[in-house]
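Up next, chain A:
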Amino acid sequence: MKMTKIVRSTADIFYPFCLIFGFYVVAHGHLTPGGGFQGGAVIATGAALLIVARAYEDISQRIRKNALKLCESIGLFMFLAAGLSGLFLGHPFFANWLAQAGSIFGQPVAWGPNPGDLNTAGLLPLMNIAVGIEVLGGLSIILLYMISGVKEKE
Partner candidate 1 sequence: MTISSIAQHLPALLIAVPLLTAFLTPLIGGVNRTLRMLWVALGISATSAIGLALAWKVFTTGTVLYVFGAAAVGQVLPMDSGGIPIRIIFEVDAFSALMIVIASISAFAITMYSLVSESECSGQDGFYALLFLLVVGIMGMVATGDLFNFFVFLEISSLAGAALVAYRVDKGVAVEAGLKYALLSTLGALCVLIAIGLLFAQYNALNLATLASRLQFTTLDKIALALLIVPLAMKCGAVPMHFWTPDTYATAPSSITALLVVSSQASLYGLFRVLFSLYGHLVQFNYATFGWFVIILGVLSMFVGVTMAIPQKDVKRLMAYHAVSQTGYMLLGVGVGLAVLGNRSALNAYGLTAMAGGIFHIINHAMYKGLLFLTAGAIFYRTGTRNLNKLGGLGHTMPWTMVFFMIGALAIAGIPPFNGFASKLMIYESVFRFSPFLSIVAMVVSILTLASFVKVFHSIFMGPRREEFAAAREVPAAMIFGMALLAVVVMLFGLFPQTFIDGMITPAVTALVDRGAYISAILGGH
Partner candidate 2 sequence: MDVAWTMHTGFGSWNPALWLAALLIALVVALAIRALGRKDYRKNSAQTKPFISGNEEPAHGGGHIPASNLYWGFLESMKAYYERLVPLHTGMLGDYLVWFLGVLAAVLVIGLVI
């Protein structure tokens, strides 16, 4: 059953807020506290907010399980590919070969609470993004599955 209009409106307003805040945490993982896991968890909590505010039948139509599964697999694949990418260039597995490489990526980073240089640190932001995608898919699909287990019992 859905909750009241007040809760639903709040959830609707906070859902993009959760998303953008999660993206902020993921994108600044190498500069400020946070990273892929934390940001993914924030975004997944946004999904949890939607799930709790609406009825299951409504939400299962709007959020597709298959899309989330795809998110998860793609995120993991990206993470693994980022690790494996060094192999083709003669570096070991998980070598951060892009750091300090000099071109668009890999400039040295400045001090400061938020220096604003998102493209430093080589592979780390890419890995952060990959893990963020994976975690948001994984955690929200766990919630969806468990709620479906409750609902389909009756």
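The candidates were selected such that all candidates are chains of the complex that A comes from, given by their letters.
Just so we're on the same page, a contact is a pair of C-beta atoms (placed from the backbone, for glycine too) under 8 Å apart; a residue touches a chain by one contact, two chains touch by 3 or more; residues count from 1.
Here the structure is a predicted model, which means the values were calculated and not measured.
S.K.: Name the candidate, out of 1 or 2, that touches chain A somewhere in the complex.
M.R.: 1
S.K.: What does chain A use to touch candidate 1 in their complex?
M.R.: Per the touch definition, chain A meets candidate 1 at residues 66, 69-70, 73, 76-77, 80, 83-84, 87-88, 90-96.
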